[in-house]
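Complex shown without one protein chain; remaining protein chains in place.
For clarity, chains are labelled A, B and C in written order, and residue numbers in each chain start from 1.
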Amino acid sequence: MIQKEKKLLMHVGPVNILDRVLYAGLKNNVGFTSQEFVEAFQFSLKKTRELFQADNTYQPFLIPGGGTSAMESVTSLLKEGEKVLVVTNGVFGDRWINIFRKYPVKVNVLSAEPGYYVEPETVEKEVKKDKYTLVTFTHVETSTGVRQPIKDSVKAVRDYVDLVVVDGVSSVGAEEVKAKDWRVDVYLTASQKALGVPPGLGILVLSERAMERLKDEKSIAGYYLDLRNWLPVMNSMENGKASYFSTPPVHTILMLSEALKIIIDEEGLESRIKRHEKVASAIRAGIEGMGLEIVAKKPEAYSNTVTGVVVKKVNAGNVLSEIVSEGVELAPGVHPKLQGKYFRIGHMGWVTENDAIVTIASIERVLNKLGEEIRLGEGIKATQLYLAK
Amino acid sequence: MIQKEKKLLMHVGPVNILDRVLYAGLKNNVGFTSQEFVEAFQFSLKKTRELFQADNTYQPFLIPGGGTSAMESVTSLLKEGEKVLVVTNGVFGDRWINIFRKYPVKVNVLSAEPGYYVEPETVEKEVKKDKYTLVTFTHVETSTGVRQPIKDSVKAVRDYVDLVVVDGVSSVGAEEVKAKDWRVDVYLTASQKALGVPPGLGILVLSERAMERLKDEKSIAGYYLDLRNWLPVMNSMENGKASYFSTPPVHTILMLSEALKIIIDEEGLESRIKRHEKVASAIRAGIEGMGLEIVAKKPEAYSNTVTGVVVKKVNAGNVLSEIVSEGVELAPGVHPKLQGKYFRIGHMGWVTENDAIVTIASIERVLNKLGEEIRLGEGIKATQLYLAK
Amino acid sequence: MIQKEKKLLMHVGPVNILDRVLYAGLKNNVGFTSQEFVEAFQFSLKKTRELFQADNTYQPFLIPGGGTSAMESVTSLLKEGEKVLVVTNGVFGDRWINIFRKYPVKVNVLSAEPGYYVEPETVEKEVKKDKYTLVTFTHVETSTGVRQPIKDSVKAVRDYVDLVVVDGVSSVGAEEVKAKDWRVDVYLTASQKALGVPPGLGILVLSERAMERLKDEKSIAGYYLDLRNWLPVMNSMENGKASYFSTPPVHTILMLSEALKIIIDEEGLESRIKRHEKVASAIRAGIEGMGLEIVAKKPEAYSNTVTGVVVKKVNAGNVLSEIVSEGVELAPGVHPKLQGKYFRIGHMGWVTENDAIVTIASIERVLNKLGEEIRLGEGIKATQLYLAK
Partner (left out) sequence: MIQKEKKLLMHVGPVNILDRVLYAGLKNNVGFTSQEFVEAFQFSLKKTRELFQADNTYQPFLIPGGGTSAMESVTSLLKEGEKVLVVTNGVFGDRWINIFRKYPVKVNVLSAEPGYYVEPETVEKEVKKDKYTLVTFTHVETSTGVRQPIKDSVKAVRDYVDLVVVDGVSSVGAEEVKAKDWRVDVYLTASQKALGVPPGLGILVLSERAMERLKDEKSIAGYYLDLRNWLPVMNSMENGKASYFSTPPVHTILMLSEALKIIIDEEGLESRIKRHEKVASAIRAGIEGMGLEIVAKKPEAYSNTVTGVVVKKVNAGNVLSEIVSEGVELAPGVHPKLQGKYFRIGHMGWVTENDAIVTIASIERVLNKLGEEIRLGEGIKATQLYLAK
């Protein structure tokens, strides 16, 4: 019972939240015009640029919702009849299709089998063939843990399309992200992933080229997710003055501000990415050490944030429910083509080497108990030897 | 400095949050599939029905965002070319217009001067004249504190339109609300108002008639705010099973659940409404006692949640900045026709008689200091005598 | 019910605690050797000197317990057969007698009637008559709210006795305290009074003369409260190194550290004392405005921290139980000579003008309701007019 209460949340978001971040939201008298809130908003906007490695030519946005609302807000940049190309490696890549199909734009799709990504050359070929206003990529596909080689992918299309959009929901704060250097027009994420904040916020940066499109009053966007409505609030807040369009999640922004302070000013982005890489590698060492297979089909596709684990004999759902008693919560597999055959380990946010140790040890014991053929004790030993290097 | 730190937030949302509610969100390991979260979601859905005085024929929804996202989600019920009537008494009534103008529907408007509401008979005349698919009302107009006589207003149109929608953002939890008895099709609110929870959630109940419209795949709605996407999550959660469309604000729902437990099971809706009424009356007694005027033009238009206060000599903005040093934060006036001439007192959520006392005493001292002609000491005495009755 | 939940604690300690102070103790992994704890202890020791207006010739001590354990620790300075003089104005002055009577020392007593203090000249006369090793004073007698003119009292005896001890339990942090200038040998307080920290700590500063006595291994002290055992811990901690005698209340020290940061570095001692004075005066204005009598018999005896209020018709106990429903908790009268005839208002720690307003308004309404003859509305008006000055 105590172990369950102290549960380690190795999930894909929300993840375990650092106490300091959580306590930053513990305010019973902060309103949307309160000085404390305005300062947290201002600070968050400035640090968001650093987070995406953008500069002052980029405009940051904090909008309510999360990854999906941030994705849909990209409609603010499109006009009726324009053509978009969706490059998808799984469920969240497909989400772009579902969004765009609700709007009067033309959608074309390039997709990969689960475990794989669409090769940059394939995308390059497509954008040379046809004129696209906008291309979307998914940096890390949360449903499988597959990482797109994003730098090369963006490079391959950059000169052939107006707008390049990257969904960095499972990458920003844990993988190398360089909005400016790579000339990405819209890079977006959500508060509850590698930033380790409760859910409630979509976070984006827009290039000058993207911002130019906001000047035109016309777009296919609705009201709440039209970035034009939020822009005056961002400008005012960045200048330290309260402003209102629709009430933002005040407490989540207080927490985001604390998280960004730790991420950028204390831990440092580079160290943070290295930490994620080390923990991810230690976990994969353990998975392979005990004799299991990873969903992502080659090391270049491994991500720092999500690892899909394939089970052969046991049902993935049983693993998930059983491991909660061991004080660990994992995420279900959601790719329709791999139904019941895998589970996901989320390893992002404030994840540590000790979390890797606990996760692998628990997975080992549970799989052993359920009858999966694994090498009990060898997974945890492999993780330990990796960490001792 | 200490007084500022202990500031009383007499705002229009977020408002002062009860510690118990705030602490309910203090969880560092709750994910969207966690049992604890599923239970909180389930409980919140059930209690939401009671909150709106709806029954099992009504479907509750908890969606990310707030009042505006809840309002825009009403587009899920409309098809291209349909006609809607917006009845508006101010800024937030007008918001319906701004939303609908983004969509391919026809919009007609009935509006009132600030301080007044559109008379039910006026609305009745209009719906008899023309065929409207949907009519919207604003129960309490947050920008002025004017309360629409909602029961009579709904009654006046009920038999002439398909769908009656009420924005209860500044009323639900503080005013009499009877979705079922009054046969309202969509009644909506937001977490940060009279429920006293941090912002982040739009909350709605839909009648059977409204739900019927969700069965049709076609609507003018986008993706994130299309209630069709959220419905399976609501159904699954109400049955105690985790489900996913897009990550909800997990911690805000944990807090909402605690708030609803207090509102429905501990304080009781009726007592809660009476408390709001008493505090609101005590505040107005103080305002009138010191010789000031209220924005709402007649007692029937007074609300339990927001009071607009007209100042004559001093600038309303100065009052707001000055009163923060007295440990009270009020809300700015936002109605464009009354620019700089009034400020608002939000009195909702967990507001008490003591809060009324502090608010009136602080307003008196600040106005006296700034040079407004008031009867110093008489406002607070009037509030006290009202409370002593 | 909500009003009760948000209760204002106008008590004599613990008092209302500032959230920032409370949250400083919200640490689940700080041990007595943890760096974070050592730093908080070190900081607290340094700031304790400033708090008492002592300098580096004074040694600060933080010991478990509170006022009484700090008082009894003074036995560390005494040897068998020595003679002490206790100057007492009430229950807590008498406590010195009860302590010393447990030890092999001779005790003589000078006492005042409730509402009065022992005049400095009376004490001077006594110390000239007989040889005392140690004299004790109570700066503010918590049982009645009577303040001893401490500067003059110490001056009157300073040259005739070895050790002057002042119980500053209800004064330190709220009244002028100058350990060094007045040449006090032991000045002590407790965490839960005007410092606004939870109870659990006795806090003392000792002069060089007092410290000299600790060098002698012999004293009448027991083990836990023998300051000799705690001295190496204080020295080590002040040098930034963990040390152990017996486990201190780690979390209370984390909170004390935050409180001292606010008191000394942010609010400033002088402002803090002025705030207490203003709030105390506003409360007394209200008490007199409604027509009630104060226990302390003359303005020179009024304290910044505690006010005893005499009731004539109603029972003081009923006032206390009734006022809790109004969201205010007061302290019972405890002086045996005034049983049932008075209650106490504690106004210390983080108390504000708004707290004075709420307290007076609530007392008025409750007394009016219970049938005490007061001028309803005039107390709160008097407080308001005092604050508006």
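The rule we apply is simple: a residue touches a chain if its C-beta (ideal position, glycine included) is under 8 Å from a C-beta of that chain, and two chains touch if they have at least 3 such contacts.
Bear in mind the structure is a predicted one, so any value in this text is a computation, not a measurement.
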Worksheet entry | Contact with the hidden chain (one of C:E113, C:D226 or C:E293) | C:D226
Worksheet, complete the sentence: Touch with the missing chain holds, among C:G115, C:G168, C:P198 or C:G286, for C:P198
Item to complete: Check the options C:L26, C:L269 or C:L370 and report the residue that touches the missing chain.
Response: C:L26
Worksheet item: For subunit C, which residues reach the chain that was dropped from this view?
Response: 6-9, 11, 13-19, 22-23, 25-35, 64-69, 72, 75, 98-99, 102-103, 190, 192, 198-200, 221-226, 244, 246-252, 320, 324, 329, 331-332, 334
Response to the item:
Missing-chain contacts on subunit B, rising order, are 19, 23, 26-28
Worksheet entry | In subunit A, positions touching the absent partner | 1-3, 5-6, 8, 18-20, 266-267, 271, 275, 326-328, 350, 352-354, 357-358, 361-362, 364-365, 368-369, 376-378, 380-381, 384-385, 387-388
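Criterion: only the chains that are shown with their structure count from here on.
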Response to the item:
Min distance from chain CA centroid to global CA centroid: chain B
Response to the item:
Between the Cα centroids of subunit B and subunit C the separation in whole angstrom comes to 46
Fill in: Distance between the centres, which are taken as Cα means, of subunit B and subunit A, whole angstrom
33
Discussion item. Counting only Cα atoms for the centres, state how far subunit A is from subunit C in Å.
Written reply: 54
Worksheet item: Got the subunit B residues that touch at least 2 other chains?
Response: 6, 8, 18-19
